[in-house]
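Our next item is chain A:
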Amino acid sequence: MSQQLTEKIDSSPIGANVAPSSRSLLSLLIPIALIGILLALVPLWLGDSRVMMGVAVLGLAFVCYAIGFNVIFGSTGQLFLCVGALAGIGGYGAAILADNVGLPIIVSILLATLAATVVGGVLSYVAVRRSLGVIFTGIVTLIFSMSFDTLLLGISDLTGGDTGRMIEAGRGTFLREQIPPYYVMLALVLIFLLVHGLLQRSYIGWAFRALRDNEVAAELAGIDVARYRVYGALVGAAMLGLAGSVYAMTEGRMSPTTFGFGEVDVVVLVMLAFGSIGNLFGPVLGAVTFTFVDELLIEFGQLRTIAYGVLVISLFLWMPNGLLSVLTSLWRRIRQK
Partner candidate 1 sequence: MIANILDGIVFGLQLGLLATGLTLVYGLGGVLNMAYGQIAVVSAMVVAFAMDAGLPVLPAVVVGLIAGGLVGLLLDQTLLRPVYRLHEEPRVLLSLLLTLGLSFIIDGFLIWRYPLQALSLHIGGGAIDILGVPMRRGSLVASAITLMTFAGLFLFFRYTSLGLAIRSVIEDEEGARLVGITPQKMMRLILILSGVLAAVVAVTRSMVTPVDTTAGLSITVFALIVTVVGGLGSVAGAFFAGIILGIINVVAASYIGSYISLIILLAAAALTILIRPAGLLGVKE
Partner candidate 2 sequence: MLDVKQLSSGYQGNDVVHDVDFHVDTGEVVMIIGSNGAGKTTLFRTICGLLPASTAQVHFDGQEISGLPAEQVAQLGISFVPAERHLFPRMTVRENLILGAYPHKPDSETMSSVLELFPRLEERMRQHAGTMSGGEQQMLAVGRALMSKPRLLVLDEPSTGLAPLLAQAAYKALGLLRARGLTVLVAEQQVPLAMSISDRGYVLENGYIRLQGTTEELAANPGVRSAYLGVA
């Protein structure tokens, strides 16, 4: 059992997701189930406090964001600095569709997710067509992020501008209670992990690894790198949009800071750096650790921003492959003794 665990959590450098050629479905399902069980126990511990449950739900939302980003960046190497914006399309989109247009909640969520997926796909397509490298893709998506943020402030009739808006739809349902949203988000987390894991084990996943390791060789091997990059972006963007819209529905309110670059993208980057980019379970470890640390720091106001900065620097200096790889190499060394 521990053998399977170590084999799966490999210590590959950022992005090179080298995996053994055949893995059983069990080696995917068992850890996911474990995570699911562990996380499902959290409300037993925190369930009394509305505030703490709110933090927990947000934490799970971030796990979802991190998985989505992991699919886009970890699998296909596209630096999408618009995680918050894509989730925001889901969140604001669902709110507008449910309240202003009057569509049922599920339909609103689905359509908003679709919108985010399309935008993510377009961004990827454009980046791929213009052969933008990592840096330029990052800059373009960053520009998109900022434009989205500005747009939110601009069309304040629909979005509530700086102060944000509430969502009327869903009020009084289980979505707004204290504990059910947690399990809804947990379900999303587990589904996303499953999808990403299955993707990794499929032909598409193999194509992803190939194009991450050596783009030229992949092309020669017959992989349409452009197409697979877009596929990766579509899946990741869908995850982001879905997570954003569901989270918004459970919170009942949102503002530009809910989906801002500084609040979401930066945090997701740090989480993934913590947890190993490219690795399936990295986001979980990273997000959970980070949410803990963040909660501890919450009362320190600006010191928290300083701590973020120190964290970012130390992480990318000393643990560029993430916490997971540091842990696994430690584990390997212990086993050798």
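Candidates were picked such that all candidates are chains of the complex that A comes from, given by their letters.
Operating definition for what follows: contacts are C-beta pairs under 8 Å (C-beta built on N, C-alpha and C of every residue); 3 or more make two chains touch, one makes a residue touch a chain; residues count from 1.
Not measured: the values here are computed from a predicted model.
Asks: Out of the numbered options 1 or 2, which touches chain A in the complex?
Replies: The touching one is 1.
Asks: Can you list the chain A residues touching candidate 1 in their complex?
Replies: Touch list, chain A to candidate 1: 79, 126, 130, 132-136, 138-140, 143-144, 146-147, 150-151, 153-154, 262, 266, 269, 301-313, 316-317.
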